[in-house]
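Right, I'll just put the structure down here and ask away after.
So, chain A:
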Amino acid sequence: MSFLTGAAALLWVLGGFFFLSGTVGLLRFPDTLSRLHAVTKADNLGLGLILLGVAVHGASVVLAAKLLLIWMLALLAASFSAHLVARSHLRDEASRDG
Partner candidate 1 sequence: MSQPELFVLVAAVVFSIGVYGLLSRPQLVRRILALNLMGNGVFLLLVAFARRNPDTIDPVPQAMVLTGIVIAVSATGFALAIVRLLYRETGEAGLGENRAP
Partner candidate 2 sequence: MTAVALGMATFLLLNLAAGLLRVYRGPSGADRIIAAQLFGTTTVAMLALLATVTAQPGLFDVALVFVLLATVLTVAFVRLPSRSQEREQ
């Protein structure tokens, strides 16, 4: 196993760890907003690490650029989604109390 494949494997395992923590957070955290926080942060870090691993394994600049684009878009989507879902959740809470 060369250095690159070893690095890729290490990155994948690290990414898998963040996915696992995201899932644990989704299942174990007590309320909606903290679950949202767990999923948005941990998962996208995990995705980034796994994509980085794929890029290292592929060892091609074009592929790496594409993977970077995928990750940036995933971050974009995650932050907008988190904002919108949190906002709609707070609105629901307000209408329930009010």
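Here, a residue touches a chain if its C-beta (ideal position, glycine included) is under 8 Å from a C-beta of that chain, and two chains touch if they have at least 3 such contacts; residues count from 1.
These made the cut because all candidates are chains of the complex that A comes from, given by their letters.
Being a predicted model, the structure only gives us computed values, none of them experimental.
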item	value
Given options 1 or 2, the chain of this complex that touches chain A	2
Contact footprint of candidate 2 on chain A as seen in their complex	1, 5, 8-9, 12-13, 15-16, 19-20, 22-23, 26-27, 32, 35-36, 39-40, 43-44, 46-47, 50-51, 54, 57-58, 63, 66-67, 69-70, 73-74, 77-78, 80-81, 84-85, 87-89, 91-92, 95-96
